[in-house]
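Have a look at the structure below, then the notes.
Complex shown without one protein chain; remaining protein chains in place.
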Amino acid sequence: MSGRRGLSDQTPTALLMAAPALLGLLLFLLLPFVLALAFAFTNLRLGSPLPLEFVGFKQFLRIFSDPGFLQALANNLLFAAVVVPLQTALALGLALLLDQGLRGTLVYRTVFFMPVVFPMSLVAVIWLLIYAPGPAGMMNQLLDLLSLGHWQPRDFLRDPALALPAIMLLSIWQGAGFQMVILLAGLQAIPLELHEAAALDGAGRWQRFLHVTLPQLRNPLIFVMLVTTILAFRLFDQVQIMTRGGPDNATTTMMFEMVQAVFTRQQVARASAMTVIFFLLVLLVTLVQRRLARQEGYRP
Amino acid sequence: MAIRMLSGPGRPASPAIRALALSLLMTGLCVLGGCSDTADSTDPVLEIWAHAGQARERQTLESQVARFNRSNADLQARLTLIPEGSYNAQVQAAAVAGELPDLLEFDGPFLYAYVWQGRLRPLDDLLPRRLIDDLLPSILQQGRYRERLWSVGTFDSGLGLYADRSRLQAAGIRIPTLEQPWQRDEFTTILDRLAEDDADGQVLDLKLNYAGEWYTYAFSPLLQSAGGDLIDRRTYAHATGVLNGTDSVAALSDVQQWIESGRVDPNIDDAAFTTGRTALAFGGHWNYPRYHQQLGDDLLLLPLPDVGHGSRTGQGSWSWAVTADSAHPEAAARFLAYLLRPREVLAMSEANGAVPATRSAIARSPNYREGGALRLFVEQLESGHAVPRPRTPAYPVITAEFQKAFERIRSGSGVQATLDQAARVIDNEIVDNRGYPWLFSGKSEP
Partner (left out) sequence: MIAHSRPVVRWLSQLLLLGLALLFLAPLAMMLLGSLKADARVLTDAGSIGGLLSGEFSLQNYRDVFARTDFLRFLFNSLFITSTIVLCGMLVNSLAAYAFARLEWRGRGLLFNAVLALMILPLEAIAVPLFYGISLLGLRDTYTAQILPFIANAFSIYLFYTFFIGLPKELEEAARLDGASTLRIFFSIIVPNAKPVFASVAILSFLMWWGAYLWPLMVTIGPQVRPLPVAIAAFYTLPPLQWGDILAFGVMMVLPVLAVFLLFQRWFVRGVAASGIKG
């Protein structure tokens, strides 16, 4: 091997080492992405005997005049608008509770993190049972208990007003632990002196939270919110298993519409156009995050 | 050997290198695993795909395959069961790479798309003439396209209105027949009359819990009875003017009216009729065993109401076809002929309750022969009251859009606007496919 010679000769070794990963990224990430961009402007269909044609922006015009897709986009945005703040607040609350060094902290951390190792499809199936309609359903029972018997049993997943909130709830249950662990690490990285200095200045618990904890947690908080927002745009498993986008599109999402297009209706081009819109949203969120986060360490 | 080179002579491999070796091994294995899926096709194996249906239906098919294999030493039939929810998607994706099995099952009305794409081989010359002649006209109607027979089912379906005889009698309601079905206004009056004796006024079960293909199957006959349809059947070129025409709108407005006036049980627990909450229930042949068990002699099977142009009903079910690229079309046809033997047709009919596809089997079926409890289903299929779903490659999009539209209409959306939108999407799809020009005339020759 060439390692023993000078620095200038490292190029072959480096290429050899980087080649498998770079080739993989090129073939299975970059190339498909470029193809998605290209397909979006054609009439490509899986298995169609008709010739391929460029159709300009037709697919995009079709998508944006399709009430189903517009509803999907709205659902994704609503999901993000509700789940991101709620889940982040819950995760932050859990992290703060666990950061007090109380007895049993380790056990609690385990409990809150446990749903993260559950595949989402399993979570969806379990929650189908939790949302079982009729008075015997677990969620109906719980709400009956909490409302002291005033709750009328509902069929959560077939109720246009409740189906999306129902999916939001289980998503928060599954995902909060992941965020909690990240925020907890962030909390523990805050130098103790900062709190002590603030306490010496006479700052109360709440003021220290506002002026020490939150600013110090800025980057982890922005990070978990970014990840959760992108997850909200990727929402699929729960919808496919629990409601198939229904009732009346109340829970459909961009990804669900995309899979319906390419998988159920073989419309590769239309699904590619949806991919492009999805990507632009992800890009936008990421740019906003980069803008907000203070950059540290290596910067590309 | 690559391992020794990296670790150098005489030294034990470090953990990292062992991990490397393991992962290389696994990559090798997985590549092999990928290849072996396609590499072992030298045996005369007959690949068969079918949907994973109800347990008894599944078990019957599995035992039929086993029986066939025992009696055919030169041939092995191998069955793959695929979940019903993604069945068509799976077939379409497999077709692109020429990975279809020899014999393929699919939901009947999807046939025309497969034929248009050139995926199938005609059956006319593969199946014995007398076997084809023995089939119900509805089976042939569904399986024929562009003058060839492409698919046959071993059973057909029946759709009707189940009723509780004693409750009809108590309310003084006349019992209709296929010749004299309930008329549109009469049916509304009946619903109101039954509601007077009912605790919650919900007297009709439309199986709104089923969703999916049920909507198209069960409710497009009402459109047809009203004089409307899903698509223009003369040209198959557009849905606009038909699906959103006055007659179709009127039919679905009626359904919406039944729901909004509180006459329809949402049937969340799938037990509206068996628990006696409703006196009437739309239903298929598959509901009969449970209903009969619950109501006994009080169970009536009636035709759907006539909302203008006579009672119409649904037909069609899963059917079989031989694929165009199959290397063993004769063997596939032999298996198909085996499934169509009276004994096997009856076995399947017993398992899933469906109408046997052959007249010889019907004559031996207790439920379906003359005087049988479900004879109405056979009469509907033989007399033209049953309407096949549109015979066009556009059917997948037609049914998907109709289902969406029905879902919205049942939750209260405006009927006209909803159907306008559905018709527009269907028309767009047909234009996008240039009206499905016939490109495979050469391939249809055996």
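For clarity, chains are labelled A and B in written order, and residue numbers in each chain start from 1.
Assume a residue touches a chain if its C-beta (ideal position, glycine included) is under 8 Å from a C-beta of that chain, and two chains touch if they have at least 3 such contacts.
Quick caveat: nothing in here was measured; it's all calculated off a predicted structure.
Q: Tell me which of A:29, A:210 or A:292 is the one touching the absent chain.
A: Missing-chain contact among the listed residues: A:29.
Q: Of the residues A:77, A:203 or A:241, which one touches the chain left out of the display?
A: A:241
Q: Could you pull out which residues of subunit B are in touch with the chain that's been left out?
A: 6, 8, 14-17, 19-20, 22-23, 26-27, 30-31, 33-34, 37-38, 49, 52-55, 80-86, 90, 93-94, 96-99
Q: So which bits of subunit A touch the chain we can't see?
A: So the residues of subunit A touching the missing chain come out as 1-4, 7-8, 10-11, 13-15, 17-18, 20-25, 27-33, 35-36, 39, 44, 46, 94, 96-104, 107-130, 132, 135-138, 140-141, 173, 178, 181-190, 192, 195, 205, 208, 220, 223-224, 227, 230, 234, 236-237, 240-241, 255, 258-259, 262-263, 268, 271-272, 274-275, 278-279, 282-283, 286, 297-298, 300.
Going forward, only the chains that are shown with their structure count from here on.
Q: Counting in whole Å, what is the centre-to-centre distance of subunit A and subunit B, each centre being its mean C-alpha position?
A: About 37 Å separates the centre of subunit A from that of subunit B.
Q: Where on subunit B is subunit A touching in the complex?
A: Contacts found on subunit B: 86, 88-89, 92-93, 95-96, 116-118, 211, 266, 268-269, 396-397, 400, 404, 407-408, 411, 413, 421, 425, 428, 432-434, 437, 439-440.
Q: Taking the touch rule as given, give the residues of subunit A at its contact with subunit B in the complex, in rising order.
A: 43, 46-50, 62, 66-68, 133-134, 155, 158, 160, 246-249, 263-266
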